[in-house]
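Showing just some of the chains, left in place.
The first chain written gets the first letter, and so on, giving A, B and C; residue counts start at 1 in each chain.
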Amino acid sequence: MARTIKRRSKKAGLPPGTLVHIGERKVEKASVTCMVFDSETITESDISGLDACIPYKDRKTVTWINVVGLHQVEVLEKVGHCFGLHPLVLEDILNTDQRPKMEDYGDYIYIVLRMLENKGNVNGSGVMSEQVSIILGPNFVISLQERPDDEFDPVRDRLRGNKGRIRKMGADFLAYTLIDLVVDNYFAVLESLGETIEDIEDALVADPTPATVHSIHRMKREMIYLRKSVWPLREVISGLQRADTALVQPGTVIYLRDVYDHTIQAMDTVETYRDMLSGMLDIYLSSISNRMNEVMKVLTIIATIFIPLTFIVGVYGMNFEFMPELGARWGYPAVWLVMLAIVAGMLVYFRRKKWL
Amino acid sequence: MARTIKRRSKKAGLPPGTLVHIGERKVEKASVTCMVFDSETITESDISGLDACIPYKDRKTVTWINVVGLHQVEVLEKVGHCFGLHPLVLEDILNTDQRPKMEDYGDYIYIVLRMLENKGNVNGSGVMSEQVSIILGPNFVISLQERPDDEFDPVRDRLRGNKGRIRKMGADFLAYTLIDLVVDNYFAVLESLGETIEDIEDALVADPTPATVHSIHRMKREMIYLRKSVWPLREVISGLQRADTALVQPGTVIYLRDVYDHTIQAMDTVETYRDMLSGMLDIYLSSISNRMNEVMKVLTIIATIFIPLTFIVGVYGMNFEFMPELGARWGYPAVWLVMLAIVAGMLVYFRRKKWL
Amino acid sequence: MARTIKRRSKKAGLPPGTLVHIGERKVEKASVTCMVFDSETITESDISGLDACIPYKDRKTVTWINVVGLHQVEVLEKVGHCFGLHPLVLEDILNTDQRPKMEDYGDYIYIVLRMLENKGNVNGSGVMSEQVSIILGPNFVISLQERPDDEFDPVRDRLRGNKGRIRKMGADFLAYTLIDLVVDNYFAVLESLGETIEDIEDALVADPTPATVHSIHRMKREMIYLRKSVWPLREVISGLQRADTALVQPGTVIYLRDVYDHTIQAMDTVETYRDMLSGMLDIYLSSISNRMNEVMKVLTIIATIFIPLTFIVGVYGMNFEFMPELGARWGYPAVWLVMLAIVAGMLVYFRRKKWL
């Protein structure tokens, strides 16, 4: 988190629209692929060179341009030039610490999402997030990622295989499909986090250690992070649904309502996890108190029984010349009897107090 | 909870509308029953075979189709085909981890509810929930459940017996009746949870143990779960009330207002229970502190009284050759007097401190 | 609370409008009184028999019918029949665990309030609540109570004595007067709770015991209960103010604004009490911690002083044959000096630590 913020400040004072990529360089070379399709035909090409603009405008087909790797600013500049993107859009694409948002620029809609991935290892979990920018135009979709992951492969397969209605519908349906994929991914992340939470809970019941608290807090922080990714998504999608624009067609709105539901469900789950983690912290603290209580009881029982006895044997360890009991035959057994009586009394007392 | 989420992720990447049942297979064979009625006649039939579509459209009667068991996807597909349901509706019916919602598809309204049941045993409680989907059309209602429970039997009886106004009114009143039944069921669940909470409270006053805390937390989690089922219901029903549709007639709106009130009341109860459980946790923690305090006092009183005495007897246990007290006649009784004085002083001190 | 809920579930599955009284039978026989008045005349009659409907409709007078005791369902049915009340209204009147609400049925407005009473005894407080239903028609008011309390007597006196403007104005003003009375009653209850809270607070400062915590929690629960009665009242009254109906005349709206203010004030007080009680719990917990701290200090001081001394005297209690100190003349006084020096050092140390 903090690290993300740090980079941002380097841009203070620069004119708006200055293109500086603030993320880490993640691939050697940016790759740009292009799929052009309608319900009958589909062509795929690698246009990383991108010498000339694609003459998408006059076509009735849908053009999907996928850019992977943002550190080569000149590639982005070319794309921006070809599709007439506003400098602020290009700036936002490069500032890869955006919160999810949707901006209607009239000719196109600019959408920022956060793709989540759980890079957790054995010791815990660590949710990584990558910014995915989607630009939805009348007959094109541009998607931009930092890392060459294969999250969009199912969509490519469905396009190639002409499965479902994806080839029959327009660019807005393609954009919906990509958003849907990102949101569906959240459930995979939430699942693995849910498993971690259950593991922590088992550990909490079995043997709560300070490490358990640290795990709970790490999960809580993950939840803060997730929440920041999921929460604004709701506005993004309801913004798309209500958008007073021809870019989103009525037939797609019903599908967006479906993604919206998923978003709410993801949010619900995040909130439930937060509540669960808070409850687990309470359990931990009360189990600590309980254990301390138990430790104190053991100490108190032992000390309360033996301290008076030690006093008594101390009395007859004194070296006074005139101690009549010392010379008595019954002295030693009598002391034992007294001491046993004391012990018995103590035990009764402790049992009444329910300490035993 | 977490388990529910897990299944969901298996669908990531599939085209929307793909029909996969994510619940457990709960009955051997899906059963489909059909009741057709108006104020004068009523016919019942089992149409699990469902060879041909029911010619409900031209009829003035109300058709109620009840589907139990969702794992036979082909049955659902037939129903969807006959009544012209949107693929997303069918998908949502099968994804049995939906939160309650209402969606207006123009020709029909799709409603998702969660039917609750308290499967709690002696050791605590365990609220199970089942997704109930209701599709309200102009003259038909389709209800879909996972498990062959008999929750809807009272409605069938009222239909058969022609009790109340259920036969005189349209499909919307039948849908209302089903929703009302689901909501009324919540009160039964809340009741049994309320009893469990009172039991825990009694245990808390009588003898708070770590198990009590675990019970409180289990109940708190049930409340989180219940809340997720009840809270969105409010929007569902107020959505039905305000729906700008001919499917819900003005005469039924007044009944929906009644269910709405019940929903608010159920929510109120859930919130009250949450508050009570939080208060019980506070009581537990303060009782733990109190007990620790008491334990410490006992230890402190015993130790504070006997440690100085043990020191004194230790002094006269020393083997110095020249200890004038040891040879004195009054030595031994004098030591006892001193020790009794110390004990008396201590007791006065403790009484002043209100420790005794 | 829980008990209230329990009864409700017995109605699950019955058709809406089925009249079953879910409260306890509180009077032997329902009593129905009727006051008919205008600015000049007033007549009172007991119409518990209620053979025929009162011909109120053609009159220009205001008719006030007060029903006490709801277990005789047939009385309510007659009233409902005479005034043309909706079955759901009658059902809600009998379900005496309603939350406050206002429902506009066109011809009349149905209002549910909760009349509070503090039945608290010496050991604490116990707020009881009774459901009061008010039906406001164009020239009649029907009020329904469970118990034969005399809360409405001041209104009767004002009607009989023709005090204030109550006889000069219409049915809506009468309804306002009844609501005002219920709300004014809240202040009496809040007062006595406020006194209890102050008593608890005094006890908290003087001598906090576990019983104090239980009192605080009992009061907190009362507040949860009160809140549920007062909070929805705000909506009820603002609903009446804004109601787009001829039943509430503009001249009365200004008075409703006044009751609304009182409601807000009652809510404010409830919230303030809640905040105060939370603060008192914090004080309790910190006073427990303080006391534990003090106990620990006493133990530590005593133990830390005497344990080393006991060790020293133990050393010279050993029976070695060759212990040169034992034979020395100065041995015994030297040991005393050493021990006094240790005590002095300890005391300086404790004073520096501010433990003494």
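Keep in mind that, in the parts below, a contact is a pair of C-beta atoms (placed from the backbone, for glycine too) under 8 Å apart; a residue touches a chain by one contact, two chains touch by 3 or more.
It should be emphasised that the depicted structure is a prediction, and the values quoted were computed from it without experimental measurement.
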If you can see 3 copies, how many does the complete assembly in this structure contain? 5
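Following the convention adopted for this analysis, only the chains that are shown with their structure count from here on.
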Quick check on chain B against chain C: do more than half of the interface residue numbers occur in both copies, making it same, or fewer, making it different? different
What rotation angle superposes the Cα atoms of chain A onto chain B, in degrees to the nearest 5? 70
Using Cα averages as centroids, what's the distance between chain A and chain C in whole Å? 42
Using the touch definition from the top, which residues of chain B touch two or more other chains? 285, 289, 292, 296, 299, 303, 307, 310, 314, 317-319, 323
Which bits of chain B are touching chain C when the two form their complex? 154-155, 158, 163-166, 177, 180-181, 184-185, 187-188, 190-191, 194-195, 197-198, 205, 254-255, 257-258, 261, 264-265, 268-269, 272, 275-276, 279, 282-283, 285-287, 289-290, 292-293, 296-297, 299-300, 303-304, 307-308, 310-311, 314-315, 317-323, 353-355
Provide the residue numbers of chain C that touch chain B in the complex, in ascending order. 1-2, 5-6, 8-9, 11-18, 86, 88, 91-92, 97-99, 101, 103, 105, 207, 210, 213-214, 217, 220-221, 224, 228, 281, 284-285, 288-289, 291-292, 294-296, 298-299, 302-303, 306-307, 309-310, 313-314, 316-319, 323, 325-327, 329, 331-332, 335
